[in-house]
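For this view, one protein chain was removed and the others were kept in their places.
Let's turn to subunit A:
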Amino acid sequence: MLSTNDLRVSYGMSEVIHGVSLNVGENETLTIMGRNGMGKTTLFKSLIGVLPSQGRITLGDEDLSSTQPYQRVQKGIAYVPQGRLVFPTLTVEENIATGLEATGAKKIPTDIYDLFPVLHDMRHRKAGNLSGGQQQQLAIGRALAADPKVLLLDEPTEGIQPSIIKQLAKNLNEIKQMRKISIVVSEQVLSFAMAVADRVMVIEKGAIVHEEDGKTANQEEIARYLAV
C-alpha cells in the first residue's frame, strides 16, 4: 500500500531521517518503535506531507512525493498527530466533519460513533474541553471520517493511563477489521505495540535498525532498543 524509498528529511541543514525505505502491506499494522528524539514524529510528518522530504512516497501506484497534505488525505492517507491537535473551539461533531472534506461525504460514518460512543454523547461539546483520552479518540475519529486506506498514528498512547491504553489497542484492531485498512503506528509502549503489530520496526537516530514479525517478535530484544 504505502511505501517509501530512501526517504530523507531535514530541519534546515541537519538531516534527521536518513534514507528510510519501508512498505506497509494491505490490511497490515506496522508498528514503529523508538526512544524519544529518534525521529518518529519527523517520519510521520513527512509521510503526511507536513514536512518536505526527499525520496519517494507512493500509495499503490501513485506517487505522492510532491503533493500537499490535503491531497494525500484525498488519496487515502489519514493522520493522527502526536498531541492529538484537535481543533479546540470546534465541537466534537465539527472536528469529525473536517475529515469529511477529503471525500465530500455529507454524513459522519456511523461506525465512528459505534467505535467511540463517548464522542456521540459529547458531540456538541467544544473539543478543547475533552480529556486527553477523549481527544485521542476524537483525533482518530476525525482521521477515520476521511475514509483512509492507510491510517497513521503518532504515539497514540502518550499521556494515557494503562487501562485506556489496552482499550485503545482493542480499538485499533477493531478498526483494522472493520475498515480493512492498513495502520502505521509509532510507539514506545511495548505491550501496546505487541497487542496491535503485524510487523515491528525499530527506528534509531533516523534509520530503521531492526525489523521483525509482530506475532513472533522477540520482546526482550526490542525492549533492549527502547532502554536508554
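By our rule, a contact is a pair of C-beta atoms (placed from the backbone, for glycine too) under 8 Å apart; a residue touches a chain by one contact, two chains touch by 3 or more; residues count from 1.
Keep this in mind: contacts and distances are computed from a predicted model.
Visitor: I want to check something: the complex is missing a chain, and I'd like its UniProt protein name from "Cell division protein FtsX", "Urea ABC transporter permease subunit UrtB", "Aspartate carbamoyltransferase" or "Acetyl-CoA acetyltransferase".
Guide: "Urea ABC transporter permease subunit UrtB"
Visitor: Tell me which of A:Thr89, A:Thr110, A:Ser163 or A:Thr216 is the one touching the absent chain.
Guide: With A:Thr89, A:Thr110, A:Ser163 or A:Thr216 as choices, the missing chain is touched by A:Thr89.
Visitor: Even though one chain is hidden, which residues of subunit A still touch it in the full complex?
Guide: Residues of subunit A in touch with the missing chain: 48-50, 68-70, 73-74, 78-79, 81, 85, 87-90, 94-95, 97-102, 126, 128-129, 142-143, 146.
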